[in-house]
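One structure is given below, encoded as structure tokens.
Here the complex is missing one protein chain, while the rest keep their positions.
Note that the chains take the letters A and B in the order they are written out, and that residue 1 is the start of every chain.
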Amino acid sequence: QQSTFLKQDSLYKFIQPFAVVQSWATYTMGEKARLSPDESLEPVVNRLNITARRARLGFKGTPYKNFSYYLSLFYDNLGRDRYSGTRAGINDGQIGVWDAFMSWKMSSKHDLATLTFGYFRPQLSRECITAYTAVNSFEKSLSQTYIRQHMMGKNHGRTMGINIGGLKKEGFVSMNYNVGLFNNNTTSSQTETAGVLYSPLLTGRLAFSFGDPEMDKYGISYDINYFNKRKGVTIGVNASRQGHTDIYNLNMTKGVDVLVNYLNFNMDGEWMALDRSTEVKQVHARTGHIRGGYNLIINKKLFIEPTFLMTFYDGQEGGQFNGQDRIYDAGVNWYMNKKNCKLGLHYVWQEGHGKNGYTDGVTFEKGDYVGLGFLIML
Amino acid sequence: QQSTFLKQDSLYKFIQPFAVVQSWATYTMGEKARLSPDESLEPVVNRLNITARRARLGFKGTPYKNFSYYLSLFYDNLGRDRYSGTRAGINDGQIGVWDAFMSWKMSSKHDLATLTFGYFRPQLSRECITAYTAVNSFEKSLSQTYIRQHMMGKNHGRTMGINIGGLKKEGFVSMNYNVGLFNNNTTSSQTETAGVLYSPLLTGRLAFSFGDPEMDKYGISYDINYFNKRKGVTIGVNASRQGHTDIYNLNMTKGVDVLVNYLNFNMDGEWMALDRSTEVKQVHARTGHIRGGYNLIINKKLFIEPTFLMTFYDGQEGGQFNGQDRIYDAGVNWYMNKKNCKLGLHYVWQEGHGKNGYTDGVTFEKGDYVGLGFLIML
Partner (left out) sequence: QQSTFLKQDSLYKFIQPFAVVQSWATYTMGEKARLSPDESLEPVVNRLNITARRARLGFKGTPYKNFSYYLSLFYDNLGRDRYSGTRAGINDGQIGVWDAFMSWKMSSKHDLATLTFGYFRPQLSRECITAYTAVNSFEKSLSQTYIRQHMMGKNHGRTMGINIGGLKKEGFVSMNYNVGLFNNNTTSSQTETAGVLYSPLLTGRLAFSFGDPEMDKYGISYDINYFNKRKGVTIGVNASRQGHTDIYNLNMTKGVDVLVNYLNFNMDGEWMALDRSTEVKQVHARTGHIRGGYNLIINKKLFIEPTFLMTFYDGQEGGQFNGQDRIYDAGVNWYMNKKNCKLGLHYVWQEGHGKNGYTDGVTFEKGDYVGLGFLIML
């Protein structure tokens, strides 16, 4: 006797491997560090650095009808020099889990409700949920790190939870919603626990597209360049809330994002407010970016996109990160096989003050760099 | 010139990927912890916790006739909150090796001798060698942890070694034996060495089945629910022995286990004695469990199994773990595609005293919990 509730569907593949590597060669200029205690910041020697900025390996599949899974391992930042101007960790060969989730599309008839659970990105902030393979700047916007640190205490932006979301198209307008409930095991003085107190992380996002929709079927990873296929605008509103924990009384993020695609032209941007209340104070910060690109098609063969990015963070005194942080990026991408295989050459410059990802005023200050990137997706 | 000793057999697949995820959502009540030094135990706030309790990814295959291998990686406990009532580790994305072994069936004519070597479970204690995908309680019996800690100093219960085992059926009775020799690199004050002294870990198990056998061909992983296909009883005797090492003079386990399947009814149990002699003392402990389930088949489509588990540990003063530890579990499983896809809803309550997995009397005391589990095997 075998239950007929779930029928395995031979039309779908069970286990499909995939891999992505984003290789970078950067030349950093003007990076500063404090070389010994009690000294001030001094420049380190300019340097070339070759690194596997992102390296992922995984498996995905759809073992049952409407039921799919996704598992991705990472060995990012292999070879990164601490004193290169990029912002990332270091890695001497470690591998870990990046994404691990399952999705159940509740109905075959409509796309209004998909349940996603496991270890994945809370659906909030366009930049946080856009694939790094899709961004047309050299690196993702710096705002992503601040939003993730504020909301769930970790740069990688993944946590265990459950999300329900859907898609609905009505003529010229389409709607995309997501609401989620997540663990946040970073709100304690101990690691890997919510703490003595407990409060779940609640997230929500609602987006409307005008003209061509941004996706044909529901998914939890977003795109930027549609290679001249889309004429449409998408505007999203985002919010997260977590209540009383060991380290704060209330923690919130809220903001808006936008994506504009009109044939050759691609533009996206975001503005997010990060608020936290503790017993003794309230701290506010703002972060976001604006980014544009234009697809040049040369001789009907070469697909070249010049791009520009400006991204910012402004935080009040008393917060985990404060002061000003700015990154600017001007570059050009060459899509050799759309996003599956691309080259990019960018110049990235940074400035700021206070205590944040650019500098803490005492032990480090980031330099500028020229970067050559190669991304291959299998 | 190519040796003809080993012929690759194209009928067998070389490398087959597989994956299993056991997702849990638990709600813990009454967990206690010492929140700061010099204070007594206090309750922490009840909480929901979403975790990938077990998450495995691996490869297996049979590259040569009668020669197979099995490799499994794990990223268990992703998202687990330290203050949830479950007993397990925590994990922020680490991945490691779970099983890595090879098996050579020595003859194609009979099943009397299979040599297994590598990193795997010494064949001892039914609970220790039954797959977690097969148990019908929410979690495996707590006895497993105590047996493994006693025998080889690690909860995961894997170590490098070599085992020979086989199967023989004669009418109404069938016999299954295993004898093994293993490293135990936990018997020193240093990590990863047997120590200044050396003594191998020797293990053995002998089981007789009456009526239907428990397996058709030899294997090193056991089952519980045969979905009404089996009418049989299996009784096993188990023993391990390790001689003089840096930390003890003699370390032994011995015990009996039983599996009863009669159509809808499934019952298994185990009783193990854990003995250790050092220069100055002898310490004894006992551990085991009893567990039952009944398959309800509703409308010939739904396969529902109510289950009950009682599991215990009693340890003498002076041992690594002492006092009493009890876990009770009452729940119901819904097999949507046999063991490949199942849901379970269980209530788990715990009690005890002394210094063990339930409490140490000073820094922690486990709470009770309701758990919803979803297991998928690919």
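Keep this in mind: contacts are C-beta pairs under 8 Å (C-beta built on N, C-alpha and C of every residue); 3 or more make two chains touch, one makes a residue touch a chain.
Here the structure is a predicted model, which means the values were calculated and not measured.
Listed residues A:132, A:227 or A:349: the one in touch with the omitted chain is A:227. For the options B:18, B:117 or B:208, the residue in contact with the chain missing from this view is B:117. Contact with the chain that does not appear here is found for just one residue of B:197, B:215, B:235 or B:250, B:197. By the touch criterion stated above, the residues of chain B touching the omitted chain are 1-8, 14-15, 17, 59, 61, 63-64, 69, 71, 73, 95-98, 100, 102, 117-119, 154, 156, 158-162, 182-183, 185, 190-198, 200. Although one chain is not displayed, its contacts with chain A can still be listed: residues 17-19, 21, 23, 25, 33, 35, 42, 44-52, 55, 57, 75, 78-83, 90-95, 227-228, 297, 300-303, 335-338, 341, 376, 378.
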